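Missing here is one protein chain; the remaining ones are kept as they sit in the complex.
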Amino acid sequence: MRFFWAFLVGGGLCVIGQLLIDLTALTPARILVLFVVSGVALSALGWYEPLADFAGAGATVPLLGFGHLLAQGVLSAVERHGLLGALTGGFSAAAGGIAASLVCGVLASLAARSKDQC
Amino acid sequence: MKISKEEYDKLSRQVSPKSKLWTDCLWAFFVGGTICLIGEGLRAFYQTRGFILTDASALASVTLVVLSAILTSLGWYQKIASKAGAGTLVPITGFANAVVSPAIEYRVEGLVTGVGAKMFVIAGPVIVWGMMASVVWGVIYYFLRPMLGG
Partner (left out) sequence: MNRRCGKTLFFDQPPSVLGFAAVGGKRESEGPLADGFDLLETDTTFGEKSWERSESKMQALCAELTLQKSGVAAEELDLLFSGDLENQCTASNYTLRDLAVPFVGLYNACATMAEGLALAGCFVAGGLAKRAMAMTSSHFCAAERQFRFPLEYGGKRTPTSQWTATAAGGVVLGESGGPPYVRAVTFGQVTDYGIKDINNMGAAMAPAAVSTLLTFLRDSGEKTENFDRIFTGDLGMVGSALMEELCRREGIVLTNHDDCGLLLYDRGKQEVGAGGSGAGCSASVLCSHILPELRAGRMRRVLFIATGALMSPTTTLQKESIPGIAHLVLLESER
């Protein structure tokens, strides 16, 4: 059942993104920023956690989940370190994804070559 | 010419073909859903290997990032994305693609001034504004906490 909801919720969040692309003048970069900031806001309001419990990767893999991750990280860091946690929490929580992308980027730049699209 | 800018704007909107909303959304739904499904599968797999839920989640994300980087390097991610639109943009694989593709593209401008400087040219805004939002939330939470009785 978890798999079904992951597929449905993940696909649904992508459809929201597609509707924003097709129906508004928002560029993809703006939509991604909107998703991440919305993820932080929804998580702060306590609305994203239930979705993540329910849909698993369907909620955490889309960029809204990245925002949720940042917000959660900040929350627990503030609990432990006070105001300093507001600065350290986000990056600590997101470190895995960002560092993985960064390392992959460096490796790919060494291994792969830019190719024509035709 | 007789036409005004306002009229021309209206006319160009009429003539310009619109995106095929239904097809686009179906593609986005199935491709995006499938990526999340793979993510869920990976998470379940790592859990059976004894990782706790949060670590399994993080490992699943990292695995998706690596898969996306491989597809990007082969030039396949771009081919899927040309159909899937937001289906490949919104998941974390899209974030990885946005980091890896400039790294490959700007390699010819050098490892420091090309790869280093331009790797986050597309994904940078997501990190900047995501971080800003999280810091703002952290500060609010810090002052809100005593009132919540924490």
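Letters A and B mark the chains as written, and numbering starts fresh at 1 in each.
We take it that a contact is a pair of C-beta atoms (placed from the backbone, for glycine too) under 8 Å apart; a residue touches a chain by one contact, two chains touch by 3 or more.
Predicted model, so just to flag it, every value in this text is computed and none were measured.
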item	value
Residue of B:Leu37, B:Ala56, B:Val100 or B:Ala133 in touch with the missing chain, whole complex considered	B:Val100
Residues belonging to chain A that touch the chain removed from view	21, 25, 28, 112, 114-118
In chain B, positions touching the absent partner	1-3, 5, 8-9, 11-12, 15-20, 24, 72-73, 75, 77-78, 80-85, 88-89, 94, 97-98, 100-102, 104-106, 108, 122
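Everything that follows uses one rule, which is that only the chains that are shown with their structure count from here on.
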item	value
Inter-centroid spacing, chain B versus chain A (mean Cα positions, whole Å)	8
For the chain A and chain B complex, residues of the former touching the latter	2-3, 6-23, 28-29, 31-33, 35-37, 39-41, 43-44, 56-58, 60-63, 65-67, 70-71, 73-75, 77-79, 82-83, 85-87, 89-91, 94, 96-98, 100-102, 104-115, 117
Residue ranges of chain B touching chain A (in the complex, touch as defined)	18-19, 21, 24-25, 27-37, 39-44, 57-58, 60-62, 64-66, 68-69, 72-75, 78, 85-87, 89-96, 98-100, 102-108, 111, 114-115, 119, 122-123, 125-127, 129-131, 133-135, 137-142, 145, 150
